[in-house]
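Here you go, one structure.
Only one protein chain is missing; all other protein chains are in place.
Let's look at subunit A:
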Amino acid sequence: MKASVEKIEFVPGKWETSVNVQDFVIRNITPYDGDSSFLCGPSSKTANLWDICKKTLLQERANNGCLAIDVETISSINAFQPGYINKEDEVIVGLQTDQLLKRAMKPFGGIKLVESAVKERGLQVSDRVLDIFNYAKNHNEKVFDAYDKEIRDYRSKHILTGLPDNYARGRIIGDFRRMALYGVNQLIAFKREDYAKIDGEMTEHKVRLREEISAQISALKDMLVMAEDYGFDISHPAQNAKEAVQWVYFAYLAAVKEQDGAAMSLGNVSSFLDIYIQRDLELGLITEDEAQELVDQFVMKLRMVRHLRPGAYDEIFGGDPTWVTECIGGMFNDGRTKVTKTSFRFLQTLYNLGASPEPNLTVFWSEDLPEGFKNFCAEVSIDTSSIQYENDDLMRTNRGSDDYGIACCVSHQEIGKSIQHFGARANLPKALLIALNGGREEKGGTLIMKDIPFINDEVLDYDIVYDAFKNTMKELARVYAKSMYIIHYMHDKYYYERAQMALIDSDPHVDIAYGAAGISIIADSLSAIKYAKVKPVRDENGLTVDFNIEGDYPKFGNDDDRVDTIAKEVTSFFITELRKHNAYKNATPTLSLLTITSNVMYGTNTGATPDGRKDGESFAPGANPMHGRDNSGAIASLNSVAKLEYKDAQDGISNTFSMIPKSLGDNKEEQASNLVNVLDGYFAQMAHHLNVNVLNRETLKDAYNHPEKHPQLTIRVSGYAVNFTRLSRAHQLEVIARTFHEAM
């Protein structure tokens, strides 16, 4: 540590002698319970930079969504020279490559995928890089070495989809705050202490930990060099607000230079940063304008994060998302709020820079949040449709910690203490169709599951179908768990996240996050079989290709226990099955009811279902009721989803809610107050997540026809936000078809 650097005065505590950011925050935070009137607009520097960004974004759009690719370089923390947007205006610096929006290759996830992504853009990976991978191994290749036929079948028949076997798994959130609080030197010292403690008889676990810690230390050293290139010395803790923001960003930047994980989230940095900002404001070192400038410019950088993706990826995760999820608000276990002025400043970026899908701003909602903050959130939602909400009261009680973030879309992660292995999604409607077809896939008749008896009934019987479905779910859980084990084993081995893991405890808790798609179709299908008459239409090979439904049946999304209970039971059954299987690193299984945008692709690959859904028709996103079937009004729709139990789906229960502005009330004030009531009401029932879109269907139709008029139109989809115009046409149409709650 340099002698000239003085430690700044903070309330002392455990955080000084061990890595404990939570302790630091609890002791030093200044909760804020006022309103938004203190906020200010963008500085001229910020405005200049954002103009350049907007122009470059247009060029990116014009260039088919990818501005440029460096095909010579394997990306790493120090692979590129410093890049700037416009150096003299930048108070926070750092780009992933040497040029704004230029994408980098990260081939350790899979060289073949990088090759195809580059090829799709009319370019070629350099011979040097290709040659390296004649010797180096990569995640994708090794996963397939270990896959068996069963897994391959499940994969190719879209029973398991979005497996992170051909892209990086992501979801591991580094505690990026540690960089600002401790600096590289101290962090390395802590890691060395951890290493020293791993002693005695060696086990595979211990050797692996030693290897991992060594990799983490080398990443920290690389970060030091990266910051030096930009003219900063991050060996010591941040000394002021500007350094704190910069240090945190450098740590995040290192992560997104090394990895292209599906989701690389930021955690909960805003109220941590507030401690430094508040201190500098109180000492008169900065003004409110400068405080906002720091936040605006940090957020602008986060908006410019890019990964190189092949086109096939876009089918699952439409709109080129990065999931830089930042969590704002919530409460401490001691009853104080975590809301600070910087919570407001982060939301203010949606005005200062305009609406945006990234960073994925997530508000931790609690009944006890200060009213001023609740109102501001509602106003911002109404104006920008860019915020999602998650139930802080629920997650704090259920998961324990009050220092957590959201990985990817909706998934809880205790920051710095726990990580998550991400796990794709199981197509439940497909499993139902396999149950109805004696273990065969409904499209083509391939035998997928053995020992599933044929159902020849002319009218489907609820108990028989449910039993068969349970059997196919069991099989699905078994194969799913097996594939996840292989994927995460190989990912650790060949594409280990050393940069993020350097900022996480050395032997963290691991969740294995499974996912399920199509819960509303399952609930409706079983309900139709139970309460109406469902007759399968079978083709000449005996495969069920369609269904005739006589009579009506209760549908999920109308607050009707007869069907809502089915959704609950199936969820509970599936996670119980998943928990029976081995998980890599003894991870704790969790389940999400979440689809991202894959609900469209799932639909395409799934035949007609007994609820009346046609062959190829999109699933509803996440845990949403099927489009147009939740016709008892918005509250009934919310109430149905709220019944799904978080304990059975701790990885998240995603609900996307679209309203037209007028349906919320006559004027802005009423609309905001009613939205606050919606959120209070929904979360009071221990519901987990809500995406809020406040817009007119006409706006979406106009953006569909005239994308150039809506460059920043942002909408919430399952668990994240996207720029509407960057979605595929199919995704756009699916969003337009969703239920809009528009009673007037």
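Rule of thumb we're sticking to: a contact is a pair of C-beta atoms (placed from the backbone, for glycine too) under 8 Å apart; a residue touches a chain by one contact, two chains touch by 3 or more; residues count from 1.
Definition applied: contacts and distances are computed from a predicted model.
Participant: Which one, "NADH-quinone oxidoreductase subunit G", "Xanthine dehydrogenase family protein molybdopterin-binding subunit", "Metal ABC transporter permease" or "Pyruvate formate-lyase-activating enzyme", is the UniProt name for the chain you do not see?
Facilitator: From the choices "NADH-quinone oxidoreductase subunit G", "Xanthine dehydrogenase family protein molybdopterin-binding subunit", "Metal ABC transporter permease" or "Pyruvate formate-lyase-activating enzyme", the unshown chain carries the UniProt name "Pyruvate formate-lyase-activating enzyme".
Participant: Using the touch definition up top, pick the residue from A:Ala215, A:Ile635 or A:Leu733 that touches the left-out chain.
Facilitator: A:Ile635
Participant: Just name the one of A:Asn134, A:Asn667 or A:Asn705 that touches the chain not displayed here.
Facilitator: Once the missing chain is taken into account, the touching residue is A:Asn667.
Participant: Against the chain that's been left off, what residues of subunit A make contact? List them.
Facilitator: 559, 632-636, 638-639, 663-667, 670, 673-674, 676-678, 680-682, 684-685, 741, 743-744
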